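Notes follow the structure.
Here the complex is missing a single protein chain, while all its other protein chains stay put.
Chain nomenclature is as follows: A and B, assigned in order of appearance, with residue numbering initiated at 1 for each chain independently.
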Amino acid sequence: MSQAAPPDPLARELFEQIASWPIYDPHSHIDAHRPASRNLDEVLGYHYYTELAHSAGMPAAEVDPGLPPQQRARNLARHLHRIDNTVQYSWLLEIARTFFGFQGDRIDADSIDDLYRLADHSAAGAGEAWDRSVWETTNLEAVFLTNEFDDPLEGWDTSKYVPCLRTDDLVLKLHEPRTIQRLQASTNVDVGDVKSLRLAIAALFEYFVERGARACAISLPPDFVPRRATPVASQNSVRRAITHMDLRPDEHEEVRTLVFWTLAELCAEWNLPFDLMIGPIRNVYPGGVAGGRDLFDRRVSLHDYAVLFTHFPGVSFPVSTLSPDAGAELVAFSWIFPNVVPNGHWWYSNVPAFIAADLKARLQAVPKTKLVGYYSDAYKLEFVLPKFNMYRRLLAEFLAEDCVRGRGWSADRALELARLVLLENPRRLFQRPGGGAG
Amino acid sequence: MSQAAPPDPLARELFEQIASWPIYDPHSHIDAHRPASRNLDEVLGYHYYTELAHSAGMPAAEVDPGLPPQQRARNLARHLHRIDNTVQYSWLLEIARTFFGFQGDRIDADSIDDLYRLADHSAAGAGEAWDRSVWETTNLEAVFLTNEFDDPLEGWDTSKYVPCLRTDDLVLKLHEPRTIQRLQASTNVDVGDVKSLRLAIAALFEYFVERGARACAISLPPDFVPRRATPVASQNSVRRAITHMDLRPDEHEEVRTLVFWTLAELCAEWNLPFDLMIGPIRNVYPGGVAGGRDLFDRRVSLHDYAVLFTHFPGVSFPVSTLSPDAGAELVAFSWIFPNVVPNGHWWYSNVPAFIAADLKARLQAVPKTKLVGYYSDAYKLEFVLPKFNMYRRLLAEFLAEDCVRGRGWSADRALELARLVLLENPRRLFQRPGGGAG
Partner (left out) sequence: MSQAAPPDPLARELFEQIASWPIYDPHSHIDAHRPASRNLDEVLGYHYYTELAHSAGMPAAEVDPGLPPQQRARNLARHLHRIDNTVQYSWLLEIARTFFGFQGDRIDADSIDDLYRLADHSAAGAGEAWDRSVWETTNLEAVFLTNEFDDPLEGWDTSKYVPCLRTDDLVLKLHEPRTIQRLQASTNVDVGDVKSLRLAIAALFEYFVERGARACAISLPPDFVPRRATPVASQNSVRRAITHMDLRPDEHEEVRTLVFWTLAELCAEWNLPFDLMIGPIRNVYPGGVAGGRDLFDRRVSLHDYAVLFTHFPGVSFPVSTLSPDAGAELVAFSWIFPNVVPNGHWWYSNVPAFIAADLKARLQAVPKTKLVGYYSDAYKLEFVLPKFNMYRRLLAEFLAEDCVRGRGWSADRALELARLVLLENPRRLFQRPGGGAG
């Protein structure tokens, strides 16, 4: 029995059923060329471990990218006992036991070398076999990637590793020289004004959709407010951004507005869901470890997005909010807007205490056909299973308590709801544009 | 045994006791001339069903007001399976079983015609008998209405259907020609300036109180901030509003401020509780179905209301907040201000997950004599019972877990607390001005 199984017998029974299903993971940061880890350092390098260990006192230098991988792993391991209460540590232990055959109870300075050896798949040719093994053990059906807009999307099976167009740089960093260079290089469009900018971005959509992309995604800071674009009036600001001139704050805002709105128009045109990840502020803590510098400002409201949701009724917006206390608002907006889909439990909200509360409210007040239960957000394939198991357990506990005992449902009816939320909804919502689910 | 009864034996025992009491419902939108439904379409027309079905994919045209009622019901029924996880659906099933004798497990395309037939009370004379039957089955003691300020309040027993003066239009729409026309027509006051405006509003209070009104009520958007009125300085803005001239934003604000403050003064004068429903923004989603277009901005604080609560110590303010995450703040303000009363669980906050959390904090930290447990907010009488039962169950579960098992209280002591919150407090807080509770 999985260590993730809940103690309540009824919840456990439901969990075991749910855990036997394939996983459909609609958002991750997996590298399709190297999906599973090659060594333990790639697992421990997940920002959760480095940032929590750093938060607990580990100097950033101990996980410096310049160190040999095993040394980094050893250094980190010496700090793991300080975070062995966290849910993130529990994922690590589940990975060690499920995938690496680890038998111990703790991952620490004593056990790290054994575990490192067990987790080593760096030998020539071993990696690909390991990727397949993790995929199979996880019982993965599909996992969505987060591809930079100039990713050629070549060299993998896109029905398994599904491309997704990440657009942060286009909206937030258009004024940086590198962005326009990359855009021109990947589209062969000479970008000089609003019109050619739109042509270039449209070319990205065409390229991505032709290669199997099934979503466009962006993460947006709390101060971003979608507004209807004004292409003619914004012409000057956009030209200045493209030519890397200094922009005033209002010009920056015009550029962000225009590009974001253009993306929404193209999502409408190409029938692509537009994943909105709302909340992060980058580099709030510059002294943090890599990947552990971003936070948020909790003063954010989906009301800022109403004009967007209203203007694009044909675009599905799977929405994730970062601040845990914003979860209840997402329930209300999903309950009113047909095109707002509550999407998983993200990053700082991806903690059992917060997930359980959000999951309960969503399942009590949002149409069941609109719920996308979970995504892994993982960087390495090994994390998909323990993260989904955490969610599956909380879902099973809700179903046992609230639905079966609380409302008198049969276990089968409860499992139907779980299947919808975990499999059928994401398959349908992220199906191939113009076609079936795969 | 009611389907709403909780599974825990102790909680169930408490629930059954509580469920045998009469219901005192201090806020609803019942039409006293037609309190219960005449057909199933009037039940299914509750905005919860149309908006949730619409959110789940039903075109608004399928519940167009121009369609024959049974067709609307059939259309909606085809979408109900998509929302059968929601608490709102559970109210519907409880209504069907309790009031209409429905035996099925699901209300869907197959069962809708049978249910429509069972729920039909449209024959001449059948309606009034049905109103009485629902009243009695519900064991209603009193239900508060929400009357437009020009409602003549005639033709019903106001000790059962208690009038309440709704003032949204006066505060928020005074500049619209229709408002002044209605105000003049209902008061015979020629409204032309601040003074005559006050006279007219005072006439409304007199009229309402004489006809049994026991509360004044208003719903306010998140950007409204009560301020002490400045009648002399606001004279010009009010004149411009009354004569329907264009107002600048600051003039609008002056008018809203003046009228709202006048209402509070009159509540003090007439000893009427002033129900504040804080949060909704109207027509956030213009494409929604009727009644399903309003949402909120979660960035709201009761701190904005401190000046009001301080200035009117003699006015009782039953407060409902719309954003679920604002509930904890209401606990703090109710704990400090003698005249702030936490009032029920409203609209987007009226979901078991949110109610349970708010109820717990209120019962742990606010004087028990100040808690108004619940109101139905219903448009049709049939909804009072299932909505109250939802609350009663959550209350019973709290009492069983937190009070009896957790603090060693006797069941009787727990029931006394329930009785206070559900019956004695609202009876006392909303008693007839200058007199007894009814």
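Following the convention adopted for this analysis, a residue touches a chain if its C-beta (ideal position, glycine included) is under 8 Å from a C-beta of that chain, and two chains touch if they have at least 3 such contacts.
Everything numeric here is computed off the predicted structure, so don't read it as measured data.
Check A:296, A:312, A:337 or A:398 against the missing chain and you find that the one touching it is A:296. Checked against the full complex, the one of B:153, B:263, B:295 or B:326 touching the unshown chain is B:326. Of the candidate positions A:6, A:163, A:212 or A:426, contact with the unshown chain belongs to A:6. When the whole complex is considered, the residue among B:91, B:224, B:337 or B:388 that touches the unshown chain is B:337. Across the interface with the omitted chain, chain B contributes residues 299-303, 306, 309-310, 313, 325-326, 328-329, 331-338, 357, 360-361, 363-370, 405-408, 417. Panel shows chain A; residues 3, 6-7, 51-57, 82-88, 90, 281, 284-288, 292-293, 295-299, 323-325, 348, 351-354, 357 of it touch the chain omitted from the view.
Throughout what follows, only the chains that are shown with their structure count from here on.
One simple way to say how far apart two chains are is to compare their mean CA positions; for chain A and chain B this gives 39 Å.
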